[in-house]
Structure formats: C-alpha cells, structure tokens
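The complex appears here without one of its protein chains, the remainder shown in place.
Think of it as A, B, C, D, E, F and G in the order they're written, each chain with its own count starting at 1.
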Amino acid sequence: LRRGFPEVIFCQGKTPEQALAAFRELAGHNGRVLATRVSPETASLIKTELPEAQYRPEARILFLSRTEIKPRWGRIAVLSAGTSDLPVAEEAALTAELLENEVSRIYDVGVAGIHRLFSHLEELERARVLIVVAGMEGALPGVVAGLTDRPVIAVPTSTGYGASFGGLSALLTMLNTCSPGVGVVNIDNGFGAAVLAHLITRSGDEKP
Amino acid sequence: LRRGFPEVIFCQGKTPEQALAAFRELAGHNGRVLATRVSPETASLIKTELPEAQYRPEARILFLSRTEIKPRWGRIAVLSAGTSDLPVAEEAALTAELLENEVSRIYDVGVAGIHRLFSHLEELERARVLIVVAGMEGALPGVVAGLTDRPVIAVPTSTGYGASFGGLSALLTMLNTCSPGVGVVNIDNGFGAAVLAHLITRSGDEKP
Amino acid sequence: LRRGFPEVIFCQGKTPEQALAAFRELAGHNGRVLATRVSPETASLIKTELPEAQYRPEARILFLSRTEIKPRWGRIAVLSAGTSDLPVAEEAALTAELLENEVSRIYDVGVAGIHRLFSHLEELERARVLIVVAGMEGALPGVVAGLTDRPVIAVPTSTGYGASFGGLSALLTMLNTCSPGVGVVNIDNGFGAAVLAHLITRSGDEKP
Amino acid sequence: LRRGFPEVIFCQGKTPEQALAAFRELAGHNGRVLATRVSPETASLIKTELPEAQYRPEARILFLSRTEIKPRWGRIAVLSAGTSDLPVAEEAALTAELLENEVSRIYDVGVAGIHRLFSHLEELERARVLIVVAGMEGALPGVVAGLTDRPVIAVPTSTGYGASFGGLSALLTMLNTCSPGVGVVNIDNGFGAAVLAHLITRSGDEKP
Amino acid sequence: LRRGFPEVIFCQGKTPEQALAAFRELAGHNGRVLATRVSPETASLIKTELPEAQYRPEARILFLSRTEIKPRWGRIAVLSAGTSDLPVAEEAALTAELLENEVSRIYDVGVAGIHRLFSHLEELERARVLIVVAGMEGALPGVVAGLTDRPVIAVPTSTGYGASFGGLSALLTMLNTCSPGVGVVNIDNGFGAAVLAHLITRSGDEKP
Amino acid sequence: LRRGFPEVIFCQGKTPEQALAAFRELAGHNGRVLATRVSPETASLIKTELPEAQYRPEARILFLSRTEIKPRWGRIAVLSAGTSDLPVAEEAALTAELLENEVSRIYDVGVAGIHRLFSHLEELERARVLIVVAGMEGALPGVVAGLTDRPVIAVPTSTGYGASFGGLSALLTMLNTCSPGVGVVNIDNGFGAAVLAHLITRSGDEKP
Amino acid sequence: LRRGFPEVIFCQGKTPEQALAAFRELAGHNGRVLATRVSPETASLIKTELPEAQYRPEARILFLSRTEIKPRWGRIAVLSAGTSDLPVAEEAALTAELLENEVSRIYDVGVAGIHRLFSHLEELERARVLIVVAGMEGALPGVVAGLTDRPVIAVPTSTGYGASFGGLSALLTMLNTCSPGVGVVNIDNGFGAAVLAHLITRSGDEKP
Partner (left out) sequence: LRRGFPEVIFCQGKTPEQALAAFRELAGHNGRVLATRVSPETASLIKTELPEAQYRPEARILFLSRTEIKPRWGRIAVLSAGTSDLPVAEEAALTAELLENEVSRIYDVGVAGIHRLFSHLEELERARVLIVVAGMEGALPGVVAGLTDRPVIAVPTSTGYGASFGGLSALLTMLNTCSPGVGVVNIDNGFGAAVLAHLITRSGDEKP
C-alpha cells in the first residue's frame, strides 16, 4: 500500500527501546522504514544504531530509505490555521512527500485573519487534494472547501484549552461543515490524512 | 431594564391558555408586553382577547405597545449564516427593535460562500455591536470578528443533524474561536443576544 | 461545483410549501435541481406543479434535469452494512449518479457475516473511490480499507439503539480505524459523501 | 485592533525559547508587546534579553510598552467569586488596563456569601461593562446580571474538582442563566473577556 | 417507611389501564395509596372506579387516604426558582404533606431577581430542612445554602432549552456549589426530595 | 455555621506556602481552624510554625482547636464500599467529629460481598443520618437506603478506571437509585457530606 | 447458529409491511422464524397471512416453528429489578426458550428491597448462567455476581428519567461492578443476552 513503507511504527506510548526494536526489525527486511510521533530521545537512540535514518523533529518523524524518494504522484496542498498546529501539519506534509507526492505547504492562514488565505487561492487550484489542519474552532476546512472544488481532508488538532475538549470542538465543526466535499480524520492524525490524500492522487493516476 | 417590557413571557412549554393568562396579567399593568416562542395558535388566542397585540410569525414574537416604539439607541447588525437560522435571527432582530435600537439585517452570509459576507463589511462598521447567528459548524462569528473591531455576540442554533448534537457543535466552535471579542449566548437564544446587545448600546450612550 | 446542481435543497425541517418554493425558484433559473431528504408528501406537492421532476423514495431524493445525465467520471462503489442503512446508501449512490459518475452498489455486506464481502473484492478494485455506509458498530469501513488501496469515505448512520447514541458509536469507530486511508463525514450524510467522492473522481480526471 | 498590541503571544504549550523568539520578533517591530500564560521561567528568560519587559505573575502576563499606557476608555469592572479564580480575573483586569481602559477589581464576592456582593452595587453601576469570573457552580454572573443593567461578560474557570469537569459545570451555568444580558467566553479565557469588554467600551466612545 | 404509603406508583410510562390496575391492587390492601406523574386521563379513569381518590393536577399526584392526614413532623420549606419549576416543586410539597409534615411554599424566588428571596429569610429559619427546586442555571440552592444553616435538598429540573441539556446544567451546578450543606437528587425528582426531607424531620423527632 | 470553623481551607491546588498563609491568618483570629486535602509536605510546613495543629494523614486533614472538641450532636454513621474509598470516608468522618458529632465508622462493606453489610444493620439504626461512600459502580448507598429509614448522604468517589470516568459512573448510579431518601454530593466531597450530615443532626436537636 | 432461527428480524423502525415481507421471505425457506420488537399492529398483519405464527406481546416477540421446541440445553435464569424492566427480561427469557434452553424467571428482585433476592439463592445455583436485567441505577447484576459463582450477563435498560440518560447510568454501573464475572450487552438488548447465554450453555454441553 504505502510504496515501500510496509508497516509504519507509531512511537507514542512506546519506550525508546521498544521503538528501536521495531525499527531494527523492519529495517532488516525493507528498504524503507517510517516511524511517527518520534521523540528526540527515541530518534537519538535509533540513529546510534542506524545512522542512515533521518529525523525531522518538526514533523516528529524518523525514516530510512535506501532508494531515492522522488515525487511521482499529483500535488497535495497542506494548509494549517495556527502556529500550534504545525507539528500535525508537518506530519501530514512529510508523510505525503515520503509517499512520493508533490507537496505545497500553506501555513498560518486561520480564519481569524482570513485575508491571508485569499492570496493562496490559485495555489489551491494547482493541487489535486487539500489537507487542512486546524484546532480550537476548526473552521478553516469549511471555509477552504467553500472556495475551491478540490476534495478536502480535514484534520482537527488538540490545540486549545477549556471548551476545546482536546480537539472535540474542532472535530465537530469539521463534521458539521455546510460546504460539502470534506472528509475528516481523527484528532491530530496528520499521518492518516496524508495516506488518504496519497490514495486519492494515486487512484487518479493509476485509473482502474 | 427592558424599557417598558417589565417581564418577558417565554411561551415554549406553555399551553395557549397559560400564555394568554400571563399576557393578560401583564397587559393589565403595563403599556408594553413582549412574548417570545409564540406559536400561531397561541397568537390567535391572545389576539382574540387583545386585538391590539401584534404577531410576527417569522420571529415567533407577539407584542403589544400602547406607546410608539422608535429607535433611540445605537445600531445593532444581525447576521445569519443559513436559511434555517432565520427564526433565531429574527427573534434577535425584532427584540432589538422593540428595545428601540436601530437594526440592520444581513442574512444568509455563511462561510460556505464567504464572498457574500465581504460585500457587507462597511455595513458592519456602521453598527455598534454585531449579533451573529449560525448553526451546524457555527464558524461565522469567528470569521466576522476577525474582519471588524465591533463586539460580536454569537448565537449558536440547533439546526443541523447527526454530530451537530442539537447545537452543541456550533456552541463549542463559538467558544473556541481564535478571534477575540466574541461573547456567546445559549443555543437558539436570539432574545438573550438582543438584550445583551441593547445593554451595550445603552451603556455606551448613557455613560455612567 | 456540482455540474448543474447549483444549490441543493435540504428538505428535512422544511414544510412541503417551503420546499416547493425553493424548488420552483431554482427550477426557474437552472436546468438541473436536486433536493434531498424529501418526504413522499413533499414530493407529491412539487410534482403536481413540476411534473418533470423525478422522485426516488428509496433515496429520499427529488430531482429535475432538462439535459441528459450520463456517466462522465470514474467509478464510485457504494457499500452498506445492513438493511437499515439503505436510505443513506441510496442517497449517496443516487447523488453520485446525478453528478455523472459511474456507480456500483454493494449492499448488505456487514462484518457480522464478513464472507459476503469477500466475493466483491475485485469489484472494489474497479472503483476509483469507495463510499462505505454503516451504523451501530460501524466497523465496515475499516475492514474494507484494510482490504483495498482505494480511498474510503466512511458514512456513519444513526441506525441502532441504546449505546449507539444516534450514530455516535459508528462515528467514533470510523474516526479511530487502524486502517489508514479513511475520511469520515457527518452521521447519515450520504449526500456529502457523494460530493466528496465526486470531487475525487473529477480531480483525478481534470488534473490541474 | 488592540491599540499597539498587534499580535498577542499565547505562551501555554510553548517552550521558554519559543516564547522568547516570538517576543523578540514582535518587539523588533512594535512599541508594545503582550504575552499571556507566561510562567516565571519564561518571564525570566525573556527579561534577561529584554529587561524593559514587565512581568505580572498574578496575571501570568509579560508585557512591554515603549509609550505610556493610560486609561482612555470607559470603566470595566472585574468581579471574581473565589480565591482560586484570581489568576483568570487578573488576566482579564490587566489585559483591560493594558488596552487603556479604567478597571475596578471586585474580588471574592461569590454567591456562597452573597452579602459581600451587595456592598459593591454602586461600584457596578459606575462601570460601562462587567467581567464576572467564577468556577465550580459558576452562579455569580447570573446573580450580578439580575442586579444591574450593565452588560455582563461571564468567564467560567476550571477550578473545582469532580463533577466540575474542568469548568464545564460553570460554563453551562452561565449559558443557561435566566438573567438576560450575559455573554460567555471560553473556560479560563480572561484575555478574551478583556478584549470583548474593550471593544464594547471603545465602540461606545468612537460611535460609528 | 412512608407511613401508610407502602409502595408508591410511578405512572410515567404506564398506560391508564396499567396505572389503574396497580392502584386498585394497592387500594385493596392499604388505607393509603399514592401515585405520582399522573396525567388527567389516568386520574379520570382511576376516579371512575375509586371515587374517594383525590387528584392534584398541579402536582400530578393522585392519592387516597382512608384515615386523616395531619402534620406530625417538623416543618419543610419548599422553594422554587421559576414558574416552569412548579410541577416539580408541587410534587415535593404535596408528597411532604401526605407524609404528614408541615410544609411552607416559597415560590418564584430565582436568582435573576434575588431580592424576592430576601423577604423570606425568617421563614427559612423556621423550617427544619429546605427543598430548593430550580432549572436552567440551577443556582438557587447554593445561594439559599449560603444564607441559612438549614440542610438543603436541591432538585434540578429539566426546564430550559439548548445547553440546559435536559437538566444536566442545573444538576452540575448543584453538585458543584461552594456552599456546603447541599444534597442533590435526580433531575425532576420532587418525590425523592420529599421522602429525604421527611426522613430527616422524622429522624430528628424519633431520635434513635 | 460550623461551630468555630469559620472558613475551611481547601488546600488542593495551593502551594504549601499559600496554605500556611491562609492557616496562619485564620489561626490569628479563631480558636479553631480546619484545612482539608492537606499533603504531608503542607502539614509539615504548617506544623513547624504552628506546632499545636494536628495532622490526620488518612483523612488528609489538618486542624487546630484551642478548646476541647466533644460530641454534642446526634450520631452519624459513615460507611464505605472499598479500601480505595478510605481517604474520602475519613475526610467525612473526621470532619463530622470536628463538628462535634458522634461518629460510627463501618468500612469495607461494598455490594460485591453484601453479607458484610448485614451484620451492621442495628448499628445503622442507632445513627441519625448515614454517609455512604462508594466508587466504581457506586451501588452501596441505594442498597443501604433500601435497608433503613435513616436519611442517606451518598458520596461518589473517583476510584476506578476505564468507564468509571473519574467518578461519573458512581455519581449517576447514586442519582438514579430506586430507593428514595438519598441525597448526593460532588465526587470525592467527603467534607461536604459531613457538613450536610451535621446540619441535619443540629437541625433536629435545635428545633426551630 | 441459532438452531433453526437462521436470521432474526428486528422490527423496530420497520413498517408492518416491511416486517411482513421479511417474515414471509424467511418462512418460505425455514421451519422456524423469529422476530423481535414486534408491535401489536405488525403482529396482527403477519398473523393474518401466517396464522401459525405466535405472538407474545409481553416479550414483543412473534415466532413460527414447524417443529416442536423443547429444552435441550442447560438452565438459564433471568432476573429483573423492576416492573418496567419486564419487556426486556421477557425478550431475553422467551428468546432463550425458543433457542431450546430451560429458563427460570426471577422477577422484581431489585436492590431497593434486597431481601426479595435472598429467597432465590438456591435457584440461582441451579442455573448454568444468569441474565440480570436492570434500569436506573443498574446495581442488581453486581450484587447477584457477588452472591454466586455463575457467569452473569448484565442487561441495562432504558427505564428511568433525568440523569439515567436513556440507560447510560445503568450501563456504566454494570461495566464498573466490583464483582468480577459480569459481561454486559447493549441497553435493552434482551435478545443479545439470550443468544450469549445460549452459546454458553451449548458450548458447555457440546464440548469441543
């Protein structure tokens, strides 16, 4: 499915040692290995043993590829609302790149200052699918879907406090958007959004 | 408090007879009476006995005033996102008028077609306070607050289905908006929004 | 956006007269009109005035098209778990057809008798995107996503009782699926799923 | 919008280094900078580099102003129910002062000893808008709104335990108050309450 | 336990015929029978067969007593906040009377007009226990408990709309009150409050 | 109200220094001071300055009394279901003693081994009011109320895991008990239960 | 699986005509047909066409069997707490009988009068598995599990009001019981409980 990333390691809740064991195991049989939610400590430990692995802290991703990764599929644009949504947006953007898609990043275009979004409308049209990341009120995906005809994958984030209830507020907003054409993934699930976007670009190119 | 509307009758959950009794009682002692959430049946019954009462079905309001009602306070703009939000928006707008405020109505400017909102920006600036009514995703108040410096009163509505959970989704969106300057009232509470807006216009004019 | 369906009328919560007024208005300016959640009463009333409109009760859809509707875009497969999910599945399937996509229907393949699903695997591969409708436990989309590499749009339904909490159980299941590649829409939102699937097929064919 | 506080830095969830970077950036281009939810460690670090910044730990606010801040707008009264609500009340009060409003503080007047509130009634009337902060049962804003005709901004706090559910109990109380004239902000959002109050005082003075 | 009311019939959810059967059965073996949540139809049917039964529609109670009911235990005061709380308050008050307690009714003293409460403070002190009924924000029991040293039984009601969530808001308010000395019963459970109050008055008089 | 404990200090969420300041302040003006939720560190710090204060770690209570505390009011029995409910039960029992009531402790009598409860039935009858503490399923108060005619104060605790949701499960059980005569306080609120029980014993003895 | 009941028809939400169609279809190919949640109207309609079908209104079950149904498997005891739990208990008991198990009914033994339960302890021991049905507080399964070593299947019901939240309170109680040996099914799911009990008795007799 994931073009050389046969099994992806989710490191949240694993000790560095457990993560290393899983990574080592996969690296023994595969040319590409992908791990998400990787803390700096876990990354250091794994890189000590597997120095060819690359760590991208802003995306919390560690990966290893023994063959070149180059864009083969359609363009995916990743939009984010605020600065605290960045780790989730980067998890989505980097995963999409590692799955060999073209990726545009359009960050910090939340609805509290909606004019920032308008200067990017053409860029949106150049993508085949949009991933839109937002926390707190979570209104950005609905606004974006109203402005384009591209399919929108909405990612609620757990940023916020009080009545954001750990991302529930943003999640409900996205599920209830009046703009049709929006599919929602789990709170903070940048990885899942990228895989879905990738299946969409690939499905269009490898038409059955 | 409410300029001649000494006690306001909330008719939801009352029989027409109970509503009539309350209305008759207040009309005996006051020059002005206001009732909200009035069904056509209740309105008919009351008008049979008190023909001077006026019914506005789109706002579900029945009122009676023995003196002229004319605008005395600052302008309040009432915005709504979709057509199903109209009864709540009208409850707010008419209540604000009966409290002797100037009122502008700017309806059907939801975020799924955000361009419709932009043609009204100047009108927003002419108001002293904005009431913004929206259901489902409830994103409009945050977008509006990002575009003006006027105080915004957000009214979530119970329109929608599924994960809108009777207005909860819109309510949470509004509480979590990234645009500061938004105060939220109960779901469907157009009346409460109008009273708050009225206290704001009056507080500015009758400076303590 | 929607190829001749400029504005779609959501009839739930509207009186037959309100629905007729909206339909008449759109039919005056457009060659195609689409209305969802249409009761038999509303359909009868509208057809009295606009006999060219066609009603599909199993999908609760009424539409009118003055030009031929014929498949132009990639294939969309619609799967459903149980018999009570049929109205939502049909809302999705018919909407997708009216948006001029090829549609395959694969119904009653819920996980309680999972062998029924396996005889359809090849058919799944022939589609460009899958819409999977399920209520109660809502497990079908995750199982399907594990069996194919097609993008999956999951539609939770409100069927069930007790701890299904009006579709909440199915919704949470779908958001938490371990199979990446699943985007979720609102409970019972067959229409939204079809629009998203349509944007995906079109986005692939009209590559930007 | 905020008179010299072009962007406000929300430090919760930021490392001291991230907060410093944001503060330094804004201080390079603006005469005034405001940061909220600032821990003592973050404050120390920033003050090492920017000694002109001032820290108010009771409000968890760090600010810098190269021009004098002096009251220009109408009076805002900030009331709080209990001692654990103080940090939120101070966040509101200091933010309002930094936005150049007159501020009165009326603290520890919760409904469990309601007589304490009555000695402040005149002071309430001298304000143009009231911010009322309360946790646990959250009853104070409704009681206050019943006693005056000033607009009330209600701030639920997350103090309490058990069935207070992190401020949900106080939030619901405030949304359901029988006294009209109350707008509610997010749990613990003293900053947002102050901005709303400020927009109200300014809107009254700079009448459109 | 209940002095001649050996088993109390809860009629909500029972057909008139089922209620009659239960009433007839108990009336065959007991001098006193009590039924709550009795609709006018159910009451008519039962009175046709058992004309000695007495119906109190404002309390939705039907009872029958073949011996005189007269006050034997300490005084219970029943307070209510708003007019829609009356059926629950009357269920409590009448149940308490039928259990042979002295009862004072103090109605319509909600916190939105708190001055009305103050004229009753002496009357509160004359009771041995207070039942305080309130819906929506549910703030009255906490205010009352702060004003007296009598034990308070708080009864949340399901009146209200939107974020009152069927009485949940009032229930949480009462559980979180800062005034110690408050015990809470289920939403709308005026009957249960009266039994608890009665056990308190009796426990004091029949000291073990 | 509380016989020499004019204000009770709730130490949860206070630093040892803040708690000491509050304790010192009250000890300067009163013969008796009571603090709840006191950690060993806070207790040590306060006892260094005020060695006459007494710490009871099993109840997390620190108190100081310059006059003798001796039982003056009726007997209160405190029951608990499991060993993890002990801190809450002891908070209730010791608070009741410090308020000068007779107290019986009947611990570890949960419904999973209900025979243990039966050997205490006579002891229950000797009390004037019962405090029943239980977590997880929270069934004990309802069972106890079915076995006696004493008023029952139910205290849900936050012990448990998973679907106990921090005490919510026990709280709902207690509110829904079929045995009338039960009043419920907040989760873990042993202190509040004791104050309510004390008001009941006192109200019976000092009949108004 | 179900010994001659190849597919069971769930009639809730089906029109009488839909139910008849499903019943007729199954009766054409099978010697036994079972339908649950059957209203009297639906039963009448089906019996008009298939007079051999038998209706049991107290269990809301309609069934048809062309061969004798006789007990073949171990004994299942069905216990219920209150009279409003009867339809669910009967759905369980009759389903278990139709699956050819011995069934004992032990009704109206709720924890508010726990002595009634004790006279049935021997009968409990004679069963191989117990189904325990309870609404509101839902405490009965935990108490029963504490008294026997038989496996317990707990069925929460939706009876109750207010904070019973449609059976949620009983459901949580049962999931959190301190007595191990309890498995829980969906709210009101007497049918599912009977199937599980039947699989247990059969699994024991037909040892693999």
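Couple of notes before you dig in:
Here, a contact is a pair of C-beta atoms (placed from the backbone, for glycine too) under 8 Å apart; a residue touches a chain by one contact, two chains touch by 3 or more.
Quick caveat: nothing in here was measured; it's all calculated off a predicted structure.
Considering the complete complex, the chain that is not shown touches A, C, F, G.
Among C:19, C:89, C:175 or C:200, the one in contact with the hidden chain is C:175.
Interface residues of subunit C with the unshown chain, by the touch rule above, are 81-82, 110-114, 136-139, 142-143, 145-147, 160, 162-165, 168-170, 172-179. In the full complex, subunit G touches the omitted chain through residues 1, 8, 74-75, 125-129, 149-153, 171, 175-176, 180-187, 191-192, 195-196, 199-205, 207-208. Listed by residue number, the positions of subunit A touching the unshown chain are 12-13, 156, 158, 166-168, 171, 186-189.
The definition used in the following text is that only the chains that are shown with their structure count from here on.
Chain centres here are Cα means. That of subunit B falls 47 Å from that of subunit F.
Inter-chain centre distance (subunit A to subunit C, centres taken as mean C-alpha positions): 27 Å. Touching two or more other chains at once are residues 168, 171, 175-176, 186-187 of subunit F.
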